[in-house]
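Every protein chain of the complex appears in place save one, which is left out.
== chain A ==
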């Protein structure tokens, strides 16, 4: 089961969609971990012949099935950061009409989305579908440091070590949710961490 129904929240929280095939001569797909399943769901030979597919496995094993789709280009990157150069080059080299499909965790989709928007595509033109882990990319509001793949609430900031609450406030620019200190008033009084959606 790679799909998850996010509970309703405040408006700053991004809403992810469901991928659908759009017309166009060039397609860029970025699939992280279970996001591969969303690609397998929409792939047709015709579509994949015009697609540059980037897969970030994060320990999953979809590479063979994705490779079998025979996309025009296929790249397997060890991490989002490692794939970034390639993503940037695709965005610089392709022209209007490019369709962008992002699928995987919120952190990856958020970062790729802001990358695509810096070259001038409106965010309404980028399709997304959440799959897999519900872990969040968190920004500490105190030290501004980013902690990736946060699964529990509260958590410890990987940079300044403060105990942080996981908020639904989201920054498109940083592609991260905001983490706020839980024990500022009563130092050391930290609730037992549990899963974000528990």
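Methods note: a residue touches a chain if its C-beta (ideal position, glycine included) is under 8 Å from a C-beta of that chain, and two chains touch if they have at least 3 such contacts; residues count from 1.
Quick note on the criterion: contacts and distances are computed from a predicted model.
**Q** As a check of understanding, state which of "Cytochrome c oxidase subunit 1", "Oxidoreductase", "Phenylacetate-CoA oxygenase" or "Iron-sulfur cluster-binding protein" is the UniProt name of the chain not shown.
**A** Of "Cytochrome c oxidase subunit 1", "Oxidoreductase", "Phenylacetate-CoA oxygenase" or "Iron-sulfur cluster-binding protein", the absent chain's UniProt record names it "Oxidoreductase".
**Q** Specify the residue from the set A:51, A:71, A:99 or A:178 that touches the hidden chain.
**A** Answer from the full complex: A:99 touches the omitted chain.
**Q** Which of these, A:42, A:84, A:121 or A:180, touches the one chain of the complex that we don't see?
**A** The one listed residue touching the chain not shown is A:121.
**Q** Touching the absent chain: which residues on chain A qualify?
**A** Within chain A, the residues that touch the unshown chain are 22-26, 91, 94-99, 119-122, 124-125.
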